[in-house]
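My structure is below; once you've seen it, I'll send some questions.
Note that this complex is displayed minus one protein chain, with the remaining chains in position.
Right, subunit A next:
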Amino acid sequence: MDSPFPKSSSAPGEGRILARLLPNGVSGLSAITYQYPLKLIAPSRPSETKSVLVFLLSYGGGLVAGDTMDLKVNVEAGAKLSVVTQGHTKIFKSATPDIVTRQSMHVHVASGAALCLLPDPVQPFEGSVYEQTQVFKLAKDATLCLLDWVTQGRTARGEDWSFVRWVGRNEVWATGDGSGAGTDRLLVRDAVILDGGPRHPQLNSLRESMHAMGVVGTLLLRGPLVKSLGEFFVSEFAALPRLGSRDFRSDEAKAKAESDASSPLERWRAGRLEMEKESKLLWSAASVRGCVVVKFGAPAVEAGRQWIGSMLAQEGSISEIFGDYALLCVK
């Protein structure tokens, strides 16, 4: 009987995904290989065909000290690839700080192609040492939707940014026009360095410097297919109520304004703002060098998930373009 899982490649932790547009106009995989501890699963009979879906997993649901995962992804012209995970990526404790657990991903997205990478957050355990590098090379008119988020650890065990070190770096490059004249240009480099190691006595501890946030994340958007999504984040950010403003209206005027705010978007926004306030979620959005970068942080991981899920669902284009399953991890 044929194994439902793709064949393994040779080096430990290495993997490769090659997505292309099939003749029938549907995105498919022309190659998918992986090696322990990396595991990739492509459901063989997808219920939707808007994009091809790959689960990015690891054996045992996490990375133990010293594990290295190195994934290369190619999305060929016109193809659409969605990558999700199944639960938090757990990073286990390292015996000594020089044993680094690494995950790297190198992605090429061809012209007119699209990658949607909305995984669960990384959950570094106490004592873990982790470095993650994700490099995205985008051709002209290529689309990228990338979420990268990290949590404080296992709160049930009292972990609160108790790891040794966590470094996450995301780079978005625009590739040359292929004529050989243009070289790759770095558009955005989003790097977060969280160091729980010894520090100058004047500095707050890592936990204090996180200011009670339990999860922090970045959403990076670039390309024609997420243009409307990017504009949505920027306009919602601009529509945030001004901090420190005071409402001088009478109670009746307020009640009337509330009942007047009857458009579905306004009602949704009012609910979301209430939720942001209650969960103490902070976020900002900026349009930078042709990309939209959204930063957010919340004391509770689930509040962060609910917020990003709500934003993506409300705007709707991710599910329309990549299919509902692309949003599996943010529901």
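One rule holds in what follows: a contact is a pair of C-beta atoms (placed from the backbone, for glycine too) under 8 Å apart; a residue touches a chain by one contact, two chains touch by 3 or more; residues count from 1.
Keep in mind that, in the parts below, contacts and distances are computed from a predicted model.
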{"item": "Record-based protein name (UniProt) of the chain missing from this complex, from \"Eukaryotic translation initiation factor 3 subunit G\", \"Armadillo repeat-containing protein 8\", \"Brix domain-containing protein\" or \"Urease accessory protein\"", "value": "\"Urease accessory protein\""}
{"item": "Touching residue (missing chain; options A:157, A:289 or A:331)", "value": "A:289"}
{"item": "Option touching the unshown chain, where A:77, A:192, A:275 or A:313 are the choices", "value": "A:192"}
{"item": "Contact footprint on subunit A, counting only the chain that is left out", "value": "167, 169, 185-195, 200-204, 208-213, 216, 237, 240-245, 280, 282-290, 293, 295-297, 299"}
